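Right, one structure below, let's go through it.
Let's look at subunit A:
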Amino acid sequence: MHLTQELELFPDVRVTQLLFKEVKNAAELRQSAVDGKINGALINPTMLVDPFQVLVAANKAVCFQKNGKMKTRALSSEIIFNLSPTNKISDAFKRFGISDGDDCVMVVVVQDKSETPCFDDIVSKVDGCQIPVKDISLLSDHMKIKKLYKVTPQEEKCGTLLDAVVSRMATKDVL
Partner candidate 1 sequence: MTVVIGFEGSANKIGVGIIRDGEVLSNPRRTYITPPGQGFLPSDTARHHRAVVLTVLKEALDQAGLQPADIDCVAYTKPGMGAPLVTVALVARTVAQLWGKPLLGVNHCIGHIEMGRLITRANNPTVLYVSGGNTQVIAYSERRYRIFGETIDIAVGNCLDRFARVLKQISNDPSPGYNIEQMAKGSQYVELPYTVKGMDVSFSGILSYIEEAAHRLLTSDQCTAEDLCFSLQWQETLFSMLVEITERAMAHCGSQEVLIVGGVGNLRLQEMMAVMCEERGAKLFATDEFCIDNGAMIAQAGWEMFRSGQVTELEDSWVTQYRTDEVEVTWRP
Partner candidate 2 sequence: MAVPEFLSTAELLKQGAEARVYRAQFLGKPAIVKERFPKRYRHSVLDEKLTHRRTVQEVRSILRCRKAGIPAPVVYFVDYTSNCIFMEEILRSTTVRDHIVGAQQSDAGNDVELRLLAQRVGQTLAKMHDEDVIHGDLTTSNMLLRRGPQDKESELVLIDFGLSYISALPEDKGVDLYVLEKAFLSTHPNTELVFEELLKSYAASSKRSPAVIKKLEEVRLRGRKRSMVG
(Lines give C-alpha, C1' and ligand atoms only; values in the text may rest on other atoms or scores of the structure.)
Protein backbone atom coordinates (compact mmCIF):
# COMPACT_ATOMS: atom_id res chain seq x y z
CA MET A 1 0.00 0.00 0.00
CA HIS A 2 2.68 2.45 1.00
CA LEU A 3 5.41 3.59 -1.39
CA THR A 4 9.06 3.57 -0.31
CA GLN A 5 11.72 5.15 -2.48
CA GLU A 6 15.42 5.70 -2.17
CA LEU A 7 16.94 9.12 -2.89
CA GLU A 8 19.73 8.73 -5.45
CA LEU A 9 21.62 11.68 -3.99
CA PHE A 10 21.38 10.25 -0.49
CA PRO A 11 21.42 6.48 -0.82
CA ASP A 12 21.14 6.08 2.96
CA VAL A 13 17.77 7.77 3.03
CA ARG A 14 14.37 6.20 2.43
CA VAL A 15 11.22 8.21 1.75
CA THR A 16 7.93 6.49 2.43
CA GLN A 17 4.50 7.80 1.51
CA LEU A 18 1.30 6.48 3.12
CA LEU A 19 -2.10 7.63 1.94
CA PHE A 20 -5.34 7.51 3.89
CA LYS A 21 -8.92 8.39 3.10
CA GLU A 22 -12.09 8.54 5.23
CA VAL A 23 -9.97 9.91 8.05
CA LYS A 24 -11.97 10.79 11.16
CA ASN A 25 -9.27 12.05 13.55
CA ALA A 26 -7.49 14.77 11.54
CA ALA A 27 -7.52 17.20 14.49
CA GLU A 28 -5.95 14.63 16.78
CA LEU A 29 -3.32 13.74 14.17
CA ARG A 30 -2.42 17.37 13.67
CA GLN A 31 -1.97 17.83 17.38
CA SER A 32 0.23 14.73 17.58
CA ALA A 33 2.39 16.15 14.83
CA VAL A 34 2.67 19.49 16.63
CA ASP A 35 3.66 17.62 19.79
CA GLY A 36 6.23 15.65 17.85
CA LYS A 37 4.48 12.37 18.47
CA ILE A 38 4.27 11.49 14.80
CA ASN A 39 7.55 11.10 13.02
CA GLY A 40 6.35 12.27 9.64
CA ALA A 41 4.93 15.12 7.60
CA LEU A 42 1.14 15.28 7.36
CA ILE A 43 0.08 16.60 4.01
CA ASN A 44 -3.22 17.55 2.52
CA PRO A 45 -3.47 15.13 -0.44
CA THR A 46 -5.93 17.26 -2.38
CA MET A 47 -2.94 19.52 -3.15
CA LEU A 48 -0.87 16.66 -4.55
CA VAL A 49 -0.80 15.64 -8.19
CA ASP A 50 1.55 12.71 -7.99
CA PRO A 51 3.89 10.94 -5.52
CA PHE A 52 6.79 12.46 -7.50
CA GLN A 53 5.79 15.87 -6.19
CA VAL A 54 6.33 14.64 -2.63
CA LEU A 55 9.62 13.05 -3.56
CA VAL A 56 10.91 16.34 -5.03
CA ALA A 57 9.99 18.12 -1.80
CA ALA A 58 11.58 15.44 0.36
CA ASN A 59 14.81 15.36 -1.65
CA LYS A 60 15.20 19.10 -1.39
CA ALA A 61 14.47 19.01 2.34
CA VAL A 62 17.09 16.32 2.98
CA CYS A 63 19.65 18.20 0.89
CA PHE A 64 19.05 21.50 2.66
CA GLN A 65 19.14 19.75 6.02
CA LYS A 66 22.59 18.30 5.24
CA ASN A 67 23.81 21.72 4.08
CA GLY A 68 22.33 23.45 7.11
CA LYS A 69 20.12 25.61 4.90
CA MET A 70 16.62 24.61 5.99
CA LYS A 71 14.05 27.40 6.19
CA THR A 72 12.03 25.65 8.89
CA ARG A 73 12.92 23.85 12.09
CA ALA A 74 12.29 20.23 11.21
CA LEU A 75 12.56 17.95 8.22
CA SER A 76 8.81 17.26 8.15
CA SER A 77 7.92 20.94 8.15
CA GLU A 78 10.59 21.56 5.51
CA ILE A 79 8.89 19.03 3.23
CA ILE A 80 5.59 20.88 3.59
CA PHE A 81 7.34 24.20 2.98
CA ASN A 82 9.00 22.83 -0.17
CA LEU A 83 5.65 21.86 -1.67
CA SER A 84 4.52 25.46 -1.69
CA PRO A 85 5.11 27.76 -4.66
CA THR A 86 5.86 30.69 -2.37
CA ASN A 87 8.47 31.39 0.29
CA LYS A 88 5.96 32.13 3.06
CA ILE A 89 6.05 29.44 5.70
CA SER A 90 2.60 30.16 7.14
CA ASP A 91 1.04 29.97 3.68
CA ALA A 92 2.71 26.65 3.07
CA PHE A 93 1.21 25.17 6.23
CA LYS A 94 -2.23 26.56 5.53
CA ARG A 95 -2.31 25.09 2.02
CA PHE A 96 -0.30 21.91 2.29
CA GLY A 97 -0.63 20.90 5.94
CA ILE A 98 -3.80 19.24 7.18
CA SER A 99 -6.71 21.01 8.82
CA ASP A 100 -8.86 19.69 11.61
CA GLY A 101 -11.82 18.88 9.40
CA ASP A 102 -9.89 17.05 6.63
CA ASP A 103 -10.97 13.55 5.72
CA CYS A 104 -7.82 12.39 3.95
CA VAL A 105 -4.11 12.62 4.69
CA MET A 106 -0.74 11.80 3.14
CA VAL A 107 1.95 10.88 5.64
CA VAL A 108 5.57 11.21 4.53
CA VAL A 109 8.25 9.48 6.55
CA VAL A 110 11.95 10.00 5.99
CA GLN A 111 14.11 7.29 7.51
CA ASP A 112 17.67 6.20 7.55
CA LYS A 113 18.42 2.97 5.73
CA SER A 114 19.65 1.48 9.01
CA GLU A 115 16.26 1.96 10.72
CA THR A 116 13.84 -0.91 10.39
CA PRO A 117 10.95 0.24 8.29
CA CYS A 118 7.88 0.01 10.49
CA PHE A 119 4.75 1.99 9.79
CA ASP A 120 2.37 0.10 12.10
CA ASP A 121 2.56 2.94 14.57
CA ILE A 122 1.38 5.49 12.00
CA VAL A 123 -1.26 3.20 10.57
CA SER A 124 -2.61 2.58 14.06
CA LYS A 125 -2.74 6.31 14.85
CA VAL A 126 -4.80 7.16 11.79
CA ASP A 127 -8.49 6.43 12.13
CA GLY A 128 -9.13 5.93 8.44
CA CYS A 129 -8.67 3.71 5.47
CA GLN A 130 -5.24 3.28 3.90
CA ILE A 131 -5.27 3.25 0.12
CA PRO A 132 -2.49 2.77 -2.48
CA VAL A 133 -0.33 5.87 -2.92
CA LYS A 134 -0.84 5.79 -6.69
CA ASP A 135 -4.53 6.54 -6.05
CA ILE A 136 -3.50 10.06 -5.08
CA SER A 137 -4.86 11.28 -8.40
CA LEU A 138 -8.35 10.36 -7.21
CA LEU A 139 -8.03 12.79 -4.31
CA SER A 140 -6.22 15.69 -5.98
CA ASP A 141 -8.16 18.86 -6.62
CA HIS A 142 -6.82 20.06 -9.96
CA MET A 143 -8.75 23.32 -9.93
CA LYS A 144 -7.35 24.30 -6.56
CA ILE A 145 -3.83 23.22 -7.51
CA LYS A 146 -3.86 25.21 -10.76
CA LYS A 147 -5.11 28.24 -8.92
CA LEU A 148 -2.54 28.07 -6.15
CA TYR A 149 0.42 27.39 -8.44
CA LYS A 150 -0.94 29.87 -11.01
CA VAL A 151 -0.79 27.37 -13.87
CA THR A 152 -1.97 28.86 -17.14
CA PRO A 153 -3.70 26.95 -19.94
CA GLN A 154 -0.81 27.74 -22.31
CA GLU A 155 1.64 26.15 -19.92
CA GLU A 156 -0.37 22.95 -19.93
CA LYS A 157 0.13 22.81 -23.67
CA CYS A 158 3.84 22.18 -23.23
CA GLY A 159 3.67 19.86 -20.27
CA THR A 160 1.61 18.17 -17.60
CA LEU A 161 0.21 19.73 -14.44
CA LEU A 162 2.87 17.81 -12.51
CA ASP A 163 5.59 19.43 -14.64
CA ALA A 164 4.21 22.87 -13.87
CA VAL A 165 3.98 22.18 -10.15
CA VAL A 166 7.44 20.65 -9.83
CA SER A 167 9.09 23.46 -11.84
CA ARG A 168 7.79 26.03 -9.41
CA MET A 169 8.73 24.05 -6.34
CA ALA A 170 12.29 23.56 -7.61
CA THR A 171 12.93 27.18 -8.49
CA LYS A 172 10.99 29.16 -5.89
CA ASP A 173 14.06 30.16 -3.88
CA VAL A 174 15.45 32.27 -6.72
CA LEU A 175 12.27 33.84 -8.04
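Please note the rule applied: contacts are C-beta pairs under 8 Å (C-beta built on N, C-alpha and C of every residue); 3 or more make two chains touch, one makes a residue touch a chain; residues count from 1.
These made the cut because all candidates are chains of the complex that A comes from, given by their letters.
Here the structure is a predicted model, which means the values were calculated and not measured.
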Only one candidate among 1 or 2 touches subunit A in this complex, and it is number 2
Touching candidate 2 in the complex, subunit A uses residues 5, 7-10, 52, 55-56, 59-60, 63, 66-67, 152, 154-155, 157-159, 163-164, 166-168, 170-171, 173-175
